[in-house]
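Of the protein chains in this complex, one is absent; all others appear in place.
Entry: chain A
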C-alpha cells in the first residue's frame, strides 16, 4: 500500500464514520426523550455531517476521478463504505444511543487530537476545528453515561446492557491495520498505540464513575467496517440515505 492510497482510505474512514453516525442521529428527529435532547442530538449530528463533508472534499480532491463530496457520500454502496461498525448500529433505547456516542466520542476526540499535529496541513486544519466540536460531544456523552449508569436502578441496568451490547464493536476503534500504521509512520495519522491507551484509559475512568463494568479486554471483537465488511444494518441505512440520488440519477442540482 502506497502512502497516497492509505491517505485516501484513511480520509474515507473519517468521513464515513462521521456521516453514518450523523445519519443515525438524524433518525431520532422528533423522537428524543426531551426537547433539550432534540436540540443537542441534532447539534451533534450537524457537527458530524459537517465534518464528513470536509473529509469527503479532501478525499475527492485526492481521488480526482470526477466524483465530488456528494458523489462519495451518496453514490457508493456498502462494501465501499469505510465507517466503523459501531457507528452503524441502531439507536435502540437512549442507553444504546448514548453508549454508542460515548465510545465513538472518546475515539474521535483522541483521533482528532492526534490529527491536529498531522504533517498534512489540510488534515491538521480540519481536525483543529472538528476537535472543538468533538470535545463538547465527549463531555456531553460522558455526562449521559454517568447519569444513566448512576441514575436509577432501571437506567443502570439499561446502560450496563448497552455497554455489553456495544462492546464487541469497540475493538475496531483501537486495533490498527496497515492503513493506520502507514498513516502513523508518515506522521499524518495518530500513533495507534497511544490512541488505544488513551481510549481505554478514558473509557475505564468514565465507566467506573458511572458504576458500570466495561467488557473484557480480551473479549471477541467484531471488525471489518474499515475494510468494507459491514453488519447488515449499513445496507438499509444507505438505501434510505441515498434514495433520491439513486431514484433520480439524472438530477444534477437539488
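Note that a residue touches a chain if its C-beta (ideal position, glycine included) is under 8 Å from a C-beta of that chain, and two chains touch if they have at least 3 such contacts; residues count from 1.
Throughout what follows, contacts and distances are computed from a predicted model.
Undergrad: One chain isn't displayed here; going by UniProt, is it "Sarcosine oxidase subunit beta", "D-methionine transport system ATP-binding protein", "High-affinity branched-chain amino acid ABC transporter permease LivM" or "1,2-phenylacetyl-CoA epoxidase subunit A"?
TA: The chain we cannot see is recorded in UniProt as "1,2-phenylacetyl-CoA epoxidase subunit A".
Undergrad: Would you indicate which residue among A:150, A:164, A:177 or A:191 is in contact with the undisplayed chain?
TA: Within the whole complex, the residue contacting the unshown chain is A:150.
Undergrad: If I consider the whole complex, including the chain that's not displayed, which of A:121, A:232 or A:250 touches that chain?
TA: Of the candidates A:121, A:232 or A:250, A:250 is in touch with the missing chain.
Undergrad: List the residues of chain A that touch the chain left out of this view.
TA: 23, 26-27, 29-39, 42-43, 45-46, 49-50, 52-53, 56, 69-70, 73-74, 93-94, 146-148, 150-152, 154-155, 158, 240-241, 243-245, 248, 250-254
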